[in-house]
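In this view, the complex is presented without one of its protein chains, the others remaining in place.
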Amino acid sequence: MLKYLLKRLFWMIPMLIGISLISFFIMHLAPGDITTTEAGFNPKASEESRQKLRELYNLDKPVIVQYGLWLERMSKLDFGNSFASHQRPVFWQTTDENNNTKLGMIQEALPITLLINVLSMGLIILIALPLGIISALTQNRLPDRSITLFVFIGFAIPGFWLALMLMYWTGVAHHWLPISGLHSMGADKLSGFAQGLDTLKHLILPVFISAITGLAGISLFVRNGMLEVLHQDFITTAKAKGLPEGTIIFRHALRNALLPLITIFGLSIPGLIGGSVIAESIFAIPGMGKLFFDAVLMRDFPVIMGILTIGSALTLVGNLLADLSYAWADPRVRKGVMQ
Amino acid sequence: MRKVIANPLALAGLLIISLILLLALLAPWIAPYDPNAIDVKAILLPPSMQHWMGTDALGRDIWSRMLFGARISLLVGIVAVGIATSIGIVLGAVAGYYRGWVDTIMMRLVDIMLSIPTFFLILAVIAFLTPSIWNIMIVIGLTSWMGVTRLVRAEFLSLRNREFVLASQTLGAKDFRLIFIHLLPNSLTPIIVSSVLGVASAVLVESGLSFLGLGVQAPQASWGNILTDGKEYIQFAWWLSLFPGLAILITVLGYNLLGEGLRDALDPRSQ
Partner (left out) sequence: MTFIRFFLLLSVLLLAACSESTRTPYSQLDQQYAVESGGTMVDALSGEPSGLIAMLAGESSASAIAGNIFNSLLKYDKNLELTGELAQSWQVSADKKTITFHLKPNLKWADGQALTSEDVLFTWKVMTDDKTRTPYGADYKLVKNASAPDPQTFVVSYAHPYAPALDSWASLHVLPKHILQGQDINNSDFSRHPVGSHYYQLASWKNGESISLVRNPNATQGAPKIDRLMSRIIPDKAAQFLELMADNIDSMALNSVQYARIFPARPELNQQFNLYKELGNSYTYLGFNLKRKPFDDVRVRKAFNYAIDKQEIIDGVLLGLGEPVSSPYKPGTRWSNPKLSPYPYDPEKAKSLLAEAGYSDHDGDGIVDKNGQPLSFEILTNQNKEREMTAVLIQRRLKEIGVDVSIRVVEWATFISRFIKTGDFSAVVLGWGLGQEPDQFNIWHSSQQEPGQFNFIGYKNPQVDHLLESGRLELDPDKRMKIYHQFAEILYQDSPIVYLFAGYGLPAIHKRVKGIDNPAPPAGIGHNSYEWYIPSTLRRNEISAN
């Protein structure tokens, strides 16, 4: 077991380097750089000045040299500074000689995104698990059909549409919830608790919207996974043995439905740090989705690489966790995975 | 096949999908207007007798655009998901069946693909690809197989050491036979769920590709780009987002019914 874990952790270093190398090349394959996007089409910005900028950012060097420079910085865990956002540190705050602190971009965006995603993931599990179970137990009857319809509506409904409708209803028609942003005007004059409550109120709609689209996947996997098991011999045996129905459902059937769920959760761990660009734009939330999207459109290389590096590290961890959880959930898998 | 038709769920799903396919195929004959006919005097009209689903920002008839858009969206949805699911099944099956270093390599490949966001990957290839429906389907297919791979692999890992598999193996069944006859039919559930949801995602991803310069180009309609256009006018013209949203919903529901029926018919355990 320990040997397996060490082996997997050891794999991660070459993997991260490999992924970052591939990402770096892909990034440079996409046409354009920061000097094209920043004032790229203002006749007052001369090509000579832009060429000069390229030199200052080392963009005139061969890609492999630029990668080397990046790797060298990363080996000191220095994520560098953003091109577009005026030299803000990409990852963590820095303090200059005059004691002015510049906050890191990921440092600021990540907690917000993480909070929203964790809350919505929690909400999804809270709603989707019972829905899936009810659905499975009432297979093809009315509750099952209505639940399936409901989760599919949640899945197919355009998120921006639902978001704007709810914003209008709860924010304009009734002044129940704030419309966008993370803090109310003047919130900094409130007490700490009131500020927390204020932010929480701002998060209700974004969390709800992001949860509603996620319901379908989880509840369907649970429903179908359970159905598959409920029809199997050992359940019939268990029933025949007179085990209480609750025990059967939760001990045997649900456990069997877990396998695809673990995969889905493993796959969604890297997603925890990525936000939805559309949702973040509509709710005016400065999160990771918009940060990455804007960085790619601006060709802000240090920010792109910073987010990709953290993202791929999380992906690797997520998949490792998924593999470990398979082994925990299903002893039969253990041998397979750890061979 | 008879089993599929005998299943009321599958039949209902099949009917829904066939109906939409039929509408898409017959679009040139049943669409009341040319989908690209502009009428600047009829901009953003709500649904009426003349325009069942209203008109868009250039006065084009939404119903006609929905019919023609169905051709693209269904094709993209089915083919892209087909590509992704096939790759996913093959890689997942191989990894889960052979395990060991094969599994390690496959899973590391999955890790790499998952680490690089799709839209970022697409940006890099736009410059080299011309926008065409085939490129769209291939790009979506090639960038969305990782989920299926991991799902199939997990099922295989779990099934691999069950008695019925080991028994067939001892009896001398070939790998190929084991994978496709014994293991795969028992792993259908997650594959079907993920490909049903994948169809809807592919329809939406297609409109995202238009944004980057690879998708269906104006003035051609697809459900995805009618929906995206709707976002601009959401506060005034609800019909621009409602109808494509509904169409996607109905399609997904149809696929889901069909998928469930198929599973019931094919999965050896649910007989």
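Think of it as A and B in the order they're written, each chain with its own count starting at 1.
Everything below uses one rule, namely that a contact is a pair of C-beta atoms (placed from the backbone, for glycine too) under 8 Å apart; a residue touches a chain by one contact, two chains touch by 3 or more.
Quantities reported herein were computed from a predicted structural model and do not represent experimental measurements.
**Q** Which one, A:6, A:118 or A:297, makes contact with the chain that was left out?
**A** Touching the chain that is not displayed is residue A:297.
**Q** Of the residues A:15, A:90, A:131 or A:167, which one touches the chain left out of the display?
**A** Only one listed residue reaches the unshown chain, and that is A:167.
**Q** Just to verify: which one of B:21, B:38, B:138 or B:173 makes contact with the chain not shown?
**A** Once the missing chain is taken into account, the touching residue is B:38.
**Q** What residues on chain A make contact with the chain left out of this view?
**A** 30-33, 35-53, 56, 81, 84-87, 96, 98, 100, 102-103, 108-109, 123, 126, 160, 164, 167-168, 171-172, 175-187, 189-190, 194, 197-198, 200-201, 204, 280-286, 290, 297-299
**Q** So which bits of chain B touch the chain we can't see?
**A** These residues touch the chain not displayed: 36, 38, 40, 43-44, 57-59, 123, 126-127, 131, 210-213, 217-219, 229, 231-237.
Just so we're on the same page, only the chains that are shown with their structure count from here on.
**Q** Just how far, in Å, is the C-alpha centre of chain B from the one of chain A?
**A** Chain A and chain B have C-alpha centres separated by 22 Å.
**Q** Looking at the complex, which residues from chain B come into contact with chain A?
**A** Residues 9, 96, 99-100, 103-104, 107-108, 110-112, 114-117, 119-121, 123-127, 146-147, 150-151, 154-155, 157-162, 189-190, 192-194, 196-197, 200, 227, 230-231, 234-235, 241-242, 245, 248-249, 252-253, 256, 260, 263, 267, 269-270.
**Q** Using the touch definition from the top, list the residues of chain A that touch chain B in their complex.
**A** Where chain A meets chain B, its residues are 11, 15, 18-19, 22-23, 26-27, 29-31, 140, 148-149, 152-153, 155-158, 160-161, 164, 216-217, 220-221, 224-225, 227-228, 231-232, 259-260, 262-264, 266-267, 270, 274, 292-293, 296, 304, 308, 311-312, 315-316, 319, 322, 326, 330, 332-333, 335-337, 339.
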